[in-house]
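For reference, the structure I am asking about is given below.
One protein chain omitted, others in place.
Chains here go by letter, A, B and C, matching the order in which they are written, and residues are numbered from 1 within each.
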Amino acid sequence: MKKLEVGILGATGMVGQRFVSLLEHHPWFEIKWLAASERSAGKTYRDACNWRVRDPMPQSAWDLPVQECKPAGAPQLLFSSLDSKVAGEAEREFAQAGHVVVSNSSNFRMEHDVPLLIPDVNPDHLTLVREQRKQRKWKGMIVTNPNCTTVGLVMSLAPLQKRFGLDKVLMTSMQAVSGAGYPGIPTLDILGNVVPFIGGEEEKVERETRKLLGKCVDGQVKMGDFIVSAHCNRVMVEDGHTETISVALKNKASLPEIMQAWRDYRSLPQERNLPSVREERDRPQPKFDLLAENGMATVVGRLRECAVLQFKYVALSHNTIRGAAGAALLNAELMKSEGYLD
Amino acid sequence: MKKLEVGILGATGMVGQRFVSLLEHHPWFEIKWLAASERSAGKTYRDACNWRVRDPMPQSAWDLPVQECKPAGAPQLLFSSLDSKVAGEAEREFAQAGHVVVSNSSNFRMEHDVPLLIPDVNPDHLTLVREQRKQRKWKGMIVTNPNCTTVGLVMSLAPLQKRFGLDKVLMTSMQAVSGAGYPGIPTLDILGNVVPFIGGEEEKVERETRKLLGKCVDGQVKMGDFIVSAHCNRVMVEDGHTETISVALKNKASLPEIMQAWRDYRSLPQERNLPSVREERDRPQPKFDLLAENGMATVVGRLRECAVLQFKYVALSHNTIRGAAGAALLNAELMKSEGYLD
Amino acid sequence: MKKLEVGILGATGMVGQRFVSLLEHHPWFEIKWLAASERSAGKTYRDACNWRVRDPMPQSAWDLPVQECKPAGAPQLLFSSLDSKVAGEAEREFAQAGHVVVSNSSNFRMEHDVPLLIPDVNPDHLTLVREQRKQRKWKGMIVTNPNCTTVGLVMSLAPLQKRFGLDKVLMTSMQAVSGAGYPGIPTLDILGNVVPFIGGEEEKVERETRKLLGKCVDGQVKMGDFIVSAHCNRVMVEDGHTETISVALKNKASLPEIMQAWRDYRSLPQERNLPSVREERDRPQPKFDLLAENGMATVVGRLRECAVLQFKYVALSHNTIRGAAGAALLNAELMKSEGYLD
Partner (left out) sequence: MKKLEVGILGATGMVGQRFVSLLEHHPWFEIKWLAASERSAGKTYRDACNWRVRDPMPQSAWDLPVQECKPAGAPQLLFSSLDSKVAGEAEREFAQAGHVVVSNSSNFRMEHDVPLLIPDVNPDHLTLVREQRKQRKWKGMIVTNPNCTTVGLVMSLAPLQKRFGLDKVLMTSMQAVSGAGYPGIPTLDILGNVVPFIGGEEEKVERETRKLLGKCVDGQVKMGDFIVSAHCNRVMVEDGHTETISVALKNKASLPEIMQAWRDYRSLPQERNLPSVREERDRPQPKFDLLAENGMATVVGRLRECAVLQFKYVALSHNTIRGAAGAALLNAELMKSEGYLD
């Protein structure tokens, strides 16, 4: 099978680098085109990029020229990790010009006709793009994945919502520094410290969770009818967002039934066993569980009763893989297998 | 005024070292006697102790001989930071022998006739010792301070309980490594990691909070009639427990009224302005707020509405000062000013 | 005594903030004027500055207006911590206009007619300013302090040079992140890492050491006739540069004689006991020794024989106090007491 040529918008940033790394040896997709800011345009990728991923830069990317973020010459399918300051205008321009933009940026996530997608959770939301193309008269389309903090929360909640219904969710995050990109968090701000504020993050988690777990009917998403409250914090961890979660359910459940709901959960497209459940009393931990399922799992553990809501547990997910580049890649895989890229 | 001679049980541990450090130049108390495990007994304090406090060991302590933990020769007033494995028996022995044991250990905290005390919050609980002496026929007494994670929670809740009544409290902690003593947490366990489990901690927080904020009537504490749920985590911070807290109140309140309740709160014995309130959107932080009021404040901030309960905020307190040695010292100061040490 | 009014060039940066912090309650100097980049000019200091020092910003600085870096209206004495990209031109302009610029920037350090000064080591180099004013026809003058890595090395070497003569010096540094300013080192670059390269640092250490320990004769400095080689590394420490040093001396010495040379060393202007010597086998350490003499000491320890050169030891100094703001302040104190500011 001939591989589909793809491009990356924002290829030199942290998430862009993850795209380059994850797409090496991908069975379906092949990077042919990289774009970044004007400062980088005209250089080779190797010269333009301050590579920060631990695995070495794939040799196939070394000499790719970095383009400006303009549609001319770009392949049909584009992964976007543009900064939200420029993503709005740029992604719209590519979609109008006929490109499929699979975006990790926040700009279009809450638009009513743009899918906010986790293939393991709400693959049917992808149908929103029909509405999108009709209303916006775009030849292309935009599909988005959630914020890196939302994804672990939603993946741990989806099996509970499906079986018991959700009523209330209270979450506190301890987020990794890589979530802020590069250069991102100055060492002087976080060494030996906790920063209990991440601009806009709590609001994103609260609203994205309700869209992701909402019902898609007649080309519209009805937001989930439960409430969410988030406390977001930055801690000195490289990769991996850890979240403590308390939840109240609509219907009666027991601890073993919740464990079972997590274990039974199956989903399009990959039929993997997600979330991944651990039974040790002190897990999940970023150090040991970060790379479960190659960084695509959300690992849950420490399930117990909560005196205030009903149950409480801990969830962990890899913020630049499952929470960013890997999420967009999985979206594109779903789109391809569902025929959206033909 | 002649200073009161005091001793320390468990003087070589982390909290014991804090006692030694905080008691240097104390206006009322003077260290005359140090005790530790058999391994240390017989040495001078300087030889027995692997000093880990940043400020140098006070010269007055260098040559004090370390004793075994036996009452003979000990002064009347003793601060205890013994390990809970040995504290139960040892503290009982000292109390029987007529000593006043002001303890940071957890063993006696939940006994119905032992005061669990924060002078700024429940100074009247000190009257429990009358019951204690009557029932136990001790010539001395035991008074305790709460767990280091409980103290910041309770200090931030007390003004809210007083004005609005408490209904529900949900707390997630990000706790410093010094809370585990020395040697405590191995670097290999916490470097770049979050550990979402601290043995027994959540249970301590949940029950101690309700005793501290309970009413003391007729020599008995009626536990506070609200519910508490805690998620406790260890992060790579040296000193300072950061807590995210959501709360539902019994009576109607607004954000400004809560701020006012915190600001207005006054308490025995020191009439300080506690908790300390910050208005920046990203504070409190261990790096900047740890030493407010010489480490005796609980600093609160980020007050906002909570969709699930009603309000949410962040609290920070110094775990080895306000949460341990400083707490016991304040208890002793209260006891002295109330005439319990005459 | 009326205090001398002073100003700060580059007041919002990390070293500028240290100047503001150290000058609070200074017996001789009083901040009256702050300048920074155009971006900050026009704001109050509190609004312009992202304060990163642990001690709170002095209230006296809160409402000082931040000026552009232009001489008009500036006091005679100015402390400069400008970025080296702009320091060259700006400092020259101030000196021409009659100001005394006491600079922490590297631009003028190696100029033959500019004093590179450590008052404890080479106070006589201050006389170079006579040459400077004569040749450059400036009404003011520029005086500099060394790089933050040089200062600990030189303070530990000066007593050895004085008594035994220096032949060869080999130094490896483990430098704190605060040495790179703010935002400085991204967390992603240093968390769990060592970076064995700091641009230009090794060259600065090698040449500044020889100027500082050179002889000043007839308005000229003869570079010290010994050789220096430096390996510079960045490690995950907030403040404090640790250096391992091997040295060969011109004249015969023993370990006790070297200890004695360090202990006997006295110097203008403050007659303090510098460097400070520790005898424990595992000291100095940033955690415990950083603030010796309020951050102005260089702490040495672990003296032993070196098989390759002759002796080896460890030195530690506070890089933003003794290595930057405190160094410049001490230079100004020397200048005042020697009559250069009348």
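Here is the rule we go by: a contact is a pair of C-beta atoms (placed from the backbone, for glycine too) under 8 Å apart; a residue touches a chain by one contact, two chains touch by 3 or more.
Please read all numbers here as calculations on a predicted model, not as lab measurements.
In terms of the touch definition stated at the top, the absent chain reaches A, B, C within the entire complex. Contact with the undisplayed chain is limited, among C:Val235, C:Val277 or C:Ala297, to C:Val235. Set against the missing chain, the residues B:Ala72, B:Leu188 or B:Val217 yield one that touches it, B:Leu188. Residue-wise, the contact with the chain that is not shown comes from C:Lys312, picked out of C:Arg46, C:Lys312 or C:Lys336.
When you scan C:Ala36, C:Leu77, C:Leu116 or C:Leu170 for touch with the missing chain, the hit is C:Leu170. Touch with the chain omitted from the figure is made, among B:His26, B:Arg52 or B:Lys162, by B:Arg52.
Across the interface with the omitted chain, subunit B contributes residues 14, 52, 177-178, 182-192, 236, 238. Residue positions on subunit C in contact with the hidden chain: 168-170, 172, 174, 189, 192-197, 206, 227-229, 231, 233, 235-238, 240, 242, 244, 246, 281-287, 301-302, 306-309, 312, 314, in rising order. Of the residues in subunit A, those that touch the hidden partner chain are 54, 56, 191-192, 287-288.
Basically, only the chains that are shown with their structure count from here on.
Chain centres here are Cα averages; for subunit A and subunit C they lie 47 Å apart. With each centre defined as the average position of its C-alpha atoms, the distance from subunit B to subunit C rounds to 42 Å. With touch defined as above, residues shared between interfaces to two or more other chains in subunit B number as follows: 192, 287.
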